[in-house]
Each structure stands twice: as structure tokens, then as C-alpha cells.
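Left out: one protein chain. Kept in place: all the others.
Per-chain residue numbering starts at 1, and chain names A and B are given in the order in which the chains are listed.
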Amino acid sequence: MRSGLAPKLIFVVYLVLLMLPIYWLINMSLRTNEDIMSGLSFFPHHPTIEKFLEIFDDPTWVHAFGVSLTYVALNTVISVAVALPAAYAFNRYHFIGDKHLFFWLLTNLMAPAAVFAMPFFQLYYAVGLFDTVWAVVLAHCLFNVPLAVWILEGFVGGVPREIDETAAIDGYSFPRFFIRIFLPLIANGIGVTAFFCFMFSWVEQLLATTLTSAHALPFAAVMTRAYSASGMDWSLLSAAGVLTMVPGAFVIWFVRNHIAKGFALGRV
Amino acid sequence: MIDKPINNRAWFFVLPVLAFVLFSSLIPVMTVVNYSVQDTLGENNFFWNGDSWFRDLLNPHTTIGARFNDALFRTLAFSFVALAIEVPLGIAIALCVPRRGWSVGISLVVIALPMLIPWNVVGTIWQIFTREDIGLFGAALTGLGLHYNVTQDAVSAWVTIVVIDVWHWTPLVILLSYAGLRAIPDAYYQAARIDGASRWAVFANIELPKLQKVLVIAVLLRFMQTFMIYTEPFVVTGGGPGSATTFLSIDLDKIALGQVDLGNAAAMSIVYYLITLTVCWVFFTIMTQLDRRRDA
Partner (left out) sequence: MARITLDHIAHSYSGKPRSEDDYQLKPLQHVWEQGSAYALLGPSGCGKTTLLNIISGLVIPSEGRLLFDDTDVTRLPTEERNIAQVFQFPVIYDTMTVAENLAFPLKNRRMPKMVIDRRVAEIAEMLDLTRDLNRRARGLTADAKQKISLGRGLVRADVSAVLFDEPLTVIDPALKWELRSKLKAVHRALDLLMIYVTHDQTEALTFADKVVVMNDGRAVQIGTPAELFERPEHTFVGYFIGSPGMNLLPAKVNGARAYVEGHGFDLGAAYPGLIEQSRVQIGVRPEFVSLTAAEGVPVQVRRIADLGRRRLAYVDLAGHPMVATVPAGIGSLGDRVNVKIDPAQTHVYLADIRVQGVAA
């Protein structure tokens, strides 16, 4: 839509509807349970950040957030690092079984977590990684590594082969060429990939909770225990929920330009 | 498309990826296959059971078969409904997203927000939102006189899950479609203006054809995700009321981790996985066909 009032209006209406549940959560997070139970309202009667403070003061919560951020960060770094050479290989070369390998990788992207929960449980228990951050890091590689390869392959394809050839003629060794010349050229792609890996790891909770117990609980596990004397501790849950949205919003704000540019290149 | 050089040493580049994914994928799958063809008398005593679990599973007259069938049907119905709403809606909104100027960045950020929320928090948000005592949505619907109760009414539960999924994942379709639209060079729109084409003609003849590949990806991803849905329904309805919203993943989880029925769970996992693989293969073929036709 190039111009006109209708598209802008539709867009704004959509954004409002989108933000409504999120706003509601923020609303709940700034109220105490008594406030919430006292009646429905658009704004907190007595806005308070006491629930947030309660979370910050509680070592279980803090630890849980820390654990989550840790495994997500580790997973993102590993997935992108491992995927970079593979993406390059898939795009630049033919090798035996390349098409089948690529297809098999993509199927892991679509692997139902429920199918893997039980076997993962046994596997990580057997290798002694159960209830550690690393269990989740490795488990999330199931879908994040293929995702990273898929996205990066597209961006590698956007760099003309002539650049590789020129570098070879100019006497660059492959590692030097890759790090000093090639990587900067796909910087946008790396940003987009890191964002998606971060996102899919951060939001996935089934595997994260199945593979951990006392020591490496992610925040989702702690949230299921948010009961108070009178039932679900809604305000605490809301505050925790709001906090879990912060890293995501943070990351996307930082990579928004990379994503916009990546989109403009037309490589999906 | 230039022919790529054949270089089998490229396997070295791929080895790290292979190692990680093998560990995360092949070994667990083999474990499941193992369980699916064995039975146990307890105390780690396993014996070969052949395809007995599978035959039970795929036979709609056994309890497990009936249950599987129901869950499968429910999941496919859900996927269909969700896709039917999300794809047209996503494209329509993508056409409205600004393409130039300061509002582009912030629009993309806001659109993407629902996808950045951990899935259990999505469940929590809507758990609150749909209650009639503390949630806007619940209160509004009951206020309008509708019989809306997520925990007791199957229709309410279904509608809610669909609404949650649309809210949660339409942004993916929007972002993918938007990327596809941005890739269309201006000259096409300019030529269409000179040709006097109506807005609809521009959409049907320029935008939609150029969005084909992106839409295939979007439909594939969304189908897969709806087919595997777990956390959101689990948090909001727990699979209920009764088994109204017990989709395949939830059912599988109940069987695997709840009961000691490893064989059944394993067989179900295999069938579930095979369906996923088949759909994936179909889409992959479509995508490569589209690519080949475009390069021709």
C-alpha cells in the first residue's frame, strides 16, 4: 500500500490489538493481588513496583533468570559459530550428499519437542549433563543450528563469488579471507541469525524445563510455582512475565537495523 | 545459476554442525525407535515386540488408537483453522506496514514483540486475559452476554487457543511477507501506475506472484508450529476441558511422562515425527521447484 488513510488505520488498529494483552500484563504487574481482586480496571489503583522488587530480592528468581540468559547466550554463540562454515560450504560447493544433508538439517528445525523430551531426558541423564545449563544449550542446538545454517546460507549467497576468487588471487589464506573479508560482508546476516537463534532459544520452555531440576531451573519452572495463600499469585506472575519480555525487546531493538537491511536485500 | 565447484573437502566445514545435530537428533531418535519396537516386563528387562505398538496405534478401534486418532484429528483441524486465518491476515497487514521513514524500525519491533515472549508467559498472559474477573478479554465477552468460559466450555477453549495462536504468530507471516514485498523493485509499481492498474490488480498480478516462495516458507513454518503446539494450550487450558484441546504434543507428553507406557509413547513419537518429515519433504520439493522455475 503506497498511501492512503485506510492502510495506516488498519495498521494502527492491528498494533493496538496486538499490544492490548501485553499492556494488560504490565497493568497487572503494577498492582498487588488485593488490588487485582478488587476489580477490573484499565489502570492500577495504586501502582506499585513491590512485586518487581520481590523478584529482584529472591535468589531463586534471580538465579533462574541468570540461568536462562546464560544458556540462551551460549546457545546463540555456538549455533552461529558452528553454522558459519557449514553455510559457506553449502552455498559455495557441491559435495556428496549435500542436498540430503541440508534437507535432514531442515527437518530438525521442525522436530516436535514433545517427541524429544523423553529421549533427551534419558540421554542427558546418561552423560551426566542433566540439570545443567549445558543440557539446554545442547538440546536447543537441535533446532537452532539448522536454523542458523538456513538463514546464513541465504546471506552467503548474497556475496558474489568473485570476492572469494579475488582474495585467493591476492594471496589470502582461507582463514584470513574468511575472518577479515567475508564475515564483515555478511554482518547483517549474522545479526539476523543471532537474533533468531536468541529468540527461539529464549522462548522454548518445554525442553528447558524437562532437562533441568534443582540447580539449573529456568524462569518458566520457577513461574509454575508462583502460588500464594489465595491461589495463583497473579501479580507476581505478571511481574515475572514482564521481566521475561525485556531481554527480547532489548535484543530486537539493537538488531532492528540489521533486520530491516537484511529484509531489504530480499533474502529470506 | 552458476555451477558450483565440486569439493568433497567441504565436508570438513560441515562436520561441526553434523556433530551437534547428530548428538541432538540422531541419538534421541534412535532411542525412541528402540523403545518403539520393544516391550518391558519392568526392571529394565526388554524384549522384542515388533510392530505391535504401531499396529495398536494406527488401529482406531483400540483405546490407544482411538486416542491417537482423536488427537491427530484435533491437531490437523487446529492447524487448518489457524493457517486459514493467519496467512491472509498476515499478508493484509504486511501490505499496510510502512516501507520508508522513521516508522519502519519501530513498526517492525512492535510487530515482532509477541514472538519474543517465552511461550509459557504467552500462556500466562492469556490465562489472565481470558478470566472474566481479572481479564479484559474475558470480562468483555461475558459483558456482551456471550457464554464464555475457558475451563468449562469446549468451544470457548478452542476459540481461545486459536485467538492466542493468531495473536502470537501472525507477526511471523507479516514479517516474512513484508520482506518479500520489500524485495519487489519500484519499477514494477511505477509501470503498473502507467498501465492504469487498480490496487487489486497490482496485488494479484505483481505482489502475490512475487510472494510465492515466501508464502511457501511461511505456510510450512506455521503448519509445523501449529502441528507441534504444546506450551500455550497446556498453560491456558491444560488440554481441557476434558480432552477438547489435547493436541498431539500434549497427549504424547501425558503418555510418555505421565504413565509408564514407553512403548506406546515411542510408537506415537515415531508416527508423529514421520508425519512431520513427510510434510517437510513435500514443502521442500515445492520450494526447489519454484526455485528451478524462477531461474529458468
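Assume a residue touches a chain if its C-beta (ideal position, glycine included) is under 8 Å from a C-beta of that chain, and two chains touch if they have at least 3 such contacts.
Treat the numbers as computed from the prediction; the structure is a model and nothing was measured.
The hidden chain, counted over the whole complex, makes contact with B.
Residue B:Asn205 is the one among B:Thr142, B:Asn205 or B:Ser243 that touches the chain missing from this view.
Which of B:His147, B:Arg193 or B:Arg292 touches the hidden chain is settled by the complete complex: it is B:Arg193.
On the side of chain B, touch with the chain left out of the figure occurs at residues 185, 187-188, 190-191, 193-198, 201, 205-206, 209-210, 296.
Following the convention adopted for this analysis, only the chains that are shown with their structure count from here on.
Spacing of chain A relative to chain B, judged by their CA centroids, is 16 angstrom.
Considering their complex, residues 1-2, 7-8, 10-11, 14-15, 17-22, 24-25, 28, 36-37, 40, 78, 82-83, 85-86, 88-96, 98, 101, 103, 105-120, 122-123, 138-139, 141-142, 145-146, 149, 161, 199, 202-206, 210, 219-220, 223-224, 234, 237-238, 240-241, 244-245, 248-249, 251-253, 256-257, 259-260, 262-266, 268 of chain A touch chain B.
The touching residues of chain B, counted against chain A in their complex, run 2, 4-11, 13-14, 16-18, 20-21, 23-25, 27-29, 31-32, 92-93, 95-98, 104-121, 124-126, 128-129, 133-137, 139, 167, 171, 175-176, 178-180, 182-183, 189, 199, 213-214, 217, 224, 227-228, 230-231, 248-250, 252-253, 256-257, 262, 265, 269, 272-273, 276-277, 279-281, 284.
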